[in-house]
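Below is one structure, written out as structure tokens, with a few remarks after it.
Left out: one protein chain. Kept in place: all the others.
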Amino acid sequence: MRALINLLFFPGGLFLILLALAYEWADRKLLARFENRIGPRWFQTVADIVKLLVKEEITPATSHPILFGVLPVVAMTGALTAALYVPLLGMRPALSFNGDLIVTLYLLSLLTMAVGMAGWNSTSRFTMMGATRALTQLFSYEAPFMLALLGPAVVAQSWQINQIVANNRGVWLLLTQPFGFAVALIGLMGKLEMPPFDAPKAKTEIVAGALTEYSGRGLGLFHLGKGIELVVGLTLIAALYMGGIANPVEFFGKTLLLLVVLTSLHAILTRLRIDQTVGLWWRYGALVVLLQWLALIVWKGVTA
Amino acid sequence: MLVDIWSSFFKKPVTQRYPFERLEAPEQFRGRLVWDPSKCNGCCLCIKDCPANALELITIDKKAKQFVMRYHADRCTYCSQCVQSCRSECLRMAHDQWEPASLSRHDFVVDYGNEADIAHILEKYGTPSARATAAKTSE
Amino acid sequence: MSVQMSGMWAEVLEKVKTWARINSPWILHYNSGSCNGCDIEIVATITPRYDLERFGIKLQGSPRHADVLICTGPVTLQSRDRLKRIYEQMPDPKFVVAVGSCATSSGAFPGCYNVVGHVDEVIPVNAYIPGCPPRPEAIIDGIVKLLTSLQPPAPATAETHDAQSPAQAAAEAATNEGESA
Partner (left out) sequence: MSAEELLKKAESLLSGVGQGTTRPEPNRLDVVVPASDLVAAATALRGADWGYLSTLTGVDLGKDANEIEVLYHVCERDAVTTLRVRVPRAGGTVPSLHTVHPNAMLFERELIEMFGVTVTGLADTSHLFLPDGWPEGTYPLLKDTDVRAAAAKTTGSEPPEMGRHGDRFIVPVGPQHPALKEPGHFEFAVDGERVTGATVRLGYVHRGIERAAENQTYTQNLYLTERVCGICSHSHANAYVNGVEQLAKIPAPPRAQAIRQLVACLERIHSHLLWLGVAAYEAGFDTLLMYSWRDREIVMDILEQLTGNRVNYSANILGGVKYDVTAAIAPVIRRGLDKLEERAKHYLHVVTADTSFLSRAQGIGVTSKEEAASLEMLGPTLRAAGVARDVRIDAPYGSYKQFPVTMVLDSAGDLAARFKVRVLEMLESIRVIRVILDGLPEGTLSVKFPRRIPAGETISRFEAPRGELFYYLKSNGTDKPERVKIRTPTICNWIYVLTKAVGAQMADVPPLLASIDPCFSCNDRMIVVNRGGGDRRIWTRENPQRLAGAQTRR
């Protein structure tokens, strides 16, 4: 019974959704304050989601109806299950087994796959282009992002998240592996399609990318999935690179610090074209992370 | 750009909280038209020069210079040419009335003149009717 | 989800629905032949000085995501069908705001042949904002009036909440904005 409560209410579903909405509100409010304007009210993101859920849902005729309805749910569940393995609020993750870091990364990119499928499924021009851009971007940042997150795992000699956190207690890997941290952070921006990597949902080119045809419930679920992915990504990077998370105060402090860094990058950079993002990732991202690994292996060899 | 965003982060937002703080429009602002029946001699120069057929003069008694001016606030383009053309200065644009929004079309027809004339006009003409000018399709 | 709930639950749900719709109206802007004076004033309401995001208003690109269609211009013959088509693509509940004297009643173009006249000959309009162009504050005033009109009319039993004058309702509709800013 306690596990059920854990799963549905406290660190699991409802609380996580509210946390995701709070983080999204913090992001929008911060961006607004960067642009010298007031920004949304505290309950704004809750109102947005509730409005979307009660809105009429239109299924385009040319798309496969069942797939159209299921994909948002798949995206949402992908993000929610990824949250089970991550030390939210500094507490022990709900589930933990050897190798759960890889599973979390896979579940996080499940959402982008669902967005790509949704774009391909509703055959309007904008969604088709949005889907191709989302998937190209996925394949470009996925490898360097994964390598960057596996750096701390090598140092801690294990693939289990709370094991890594335990071994690296107090060691801020941010300092020892700075390149890995930078690539991980920018990879998270690519995953969340935050500008400068928001070509897949570029408002002025392809309206709303893969989600153009979605309205009401489907759009709400995709929106929530993105918010939860933001929280999970931030906790993951904070746990691995910033010396682990012991208590809620540390959790909020570190993740909000990362959020401020993300939002300020979002405010000052122009959106990159899709070929520029792929070029940036494969030419610089991969190279930097491999150099980081080389240094790691040499250092492991010396100390072993 | 980084210095820009952080300096504006610590500055107070420039947003003007409109419905709660209402700043006055400048003195020169061209808001809703106001007609002063006492000075009007019925020359209709303002109606001739209006580019949007927004003014109609209904004469009740020519000699006693008793008129009712029907002003269509929704057609008016707030260009103040009528104020410029009027030789007896009985038209002016109120600089403090600039919130004409409404949920129905019928709030926009304003009848100026003394109450007796307006009541007389309303029951005679009923709902506001557009002057059937050649160029304009009637309402 | 059309299960019939008992009276009290249904009312609470209805109240939450209206609350959400009032506090997060996403707008879609369409210029059906305007001289773009009103359009730059609409975009000006989103920039820092007037900042509509404090009411929860976001400019959306696709009709699917929008609740309120802000239409400017005297609907030229060429854009008449596109306006109808966009209106039909928007999911319910949807509202239309006609901004500018041209959208309200063909403003400065009565003599032009290629013009239908005013927007409500093509699609039903909920709020009119005359002006050439209306100031950004006047546009905000129009939108606030539209939002407060969505407030459920004070039911017969006065104990839920008393009949509010529009100005007071406008303050209450965005009242949280005061403390949180």
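A, B and C are the chain letters, set down in written order, and residue numbers restart from 1 in every chain.
Note that in this section a residue touches a chain if its C-beta (ideal position, glycine included) is under 8 Å from a C-beta of that chain, and two chains touch if they have at least 3 such contacts.
Just so it is clear, the model here is predicted, and its values are computed rather than measured.
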{"item": "Interface partners of the hidden chain - shown chains only, full complex considered", "value": "A, B, C"}
{"item": "Of A:P93, A:P196, A:G227 or A:G244, the one touching the omitted chain in the full complex", "value": "A:P196"}
{"item": "Sole contact to the chain not displayed, among A:L110, A:A131, A:L185 or A:V207", "value": "A:V207"}
{"item": "Contact with the hidden chain (one of B:N41, B:T59 or B:Q84)", "value": "B:Q84"}
{"item": "Interface residues of chain C (partner: the chain not displayed)", "value": "28, 30-41, 43-44, 47-49, 59, 61, 63, 73-74, 76-82, 85-86, 107-109, 111-115, 132-133, 135"}
{"item": "Residues from chain B at the interface with the omitted partner, ascending", "value": "1, 4-5, 8, 14, 25-30, 48-52, 77-81, 84-85, 93, 95, 135"}
{"item": "Chain A residues touching the omitted chain (full complex)", "value": "34-37, 125-126, 128-129, 195-196, 198-199, 202-207, 267-276"}
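By our rule, only the chains that are shown with their structure count from here on.
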{"item": "Computed distance of Cα centres, chain C from chain B, in Å", "value": "23"}
{"item": "Residues of chain B whose C-beta touches two or more other chains", "value": "13-15, 17"}
{"item": "In chain C, residues with contacts to at least two other chains", "value": "48, 51, 54, 174, 177, 181"}
{"item": "Chain B-facing residues of chain C, complex", "value": "48-51, 54, 101, 104-108, 110-111, 117, 120, 126-132, 134-135, 137-142, 144-146, 149, 170-171, 174, 177-178, 181"}
{"item": "Residues of chain A defined as touching chain B within the complex", "value": "30, 32-39, 264, 267-268"}
{"item": "Residue ranges of chain B touching chain C (in the complex, touch as defined)", "value": "13-20, 22-23, 25, 51-53, 72-79, 98-105, 108, 133, 135-137"}
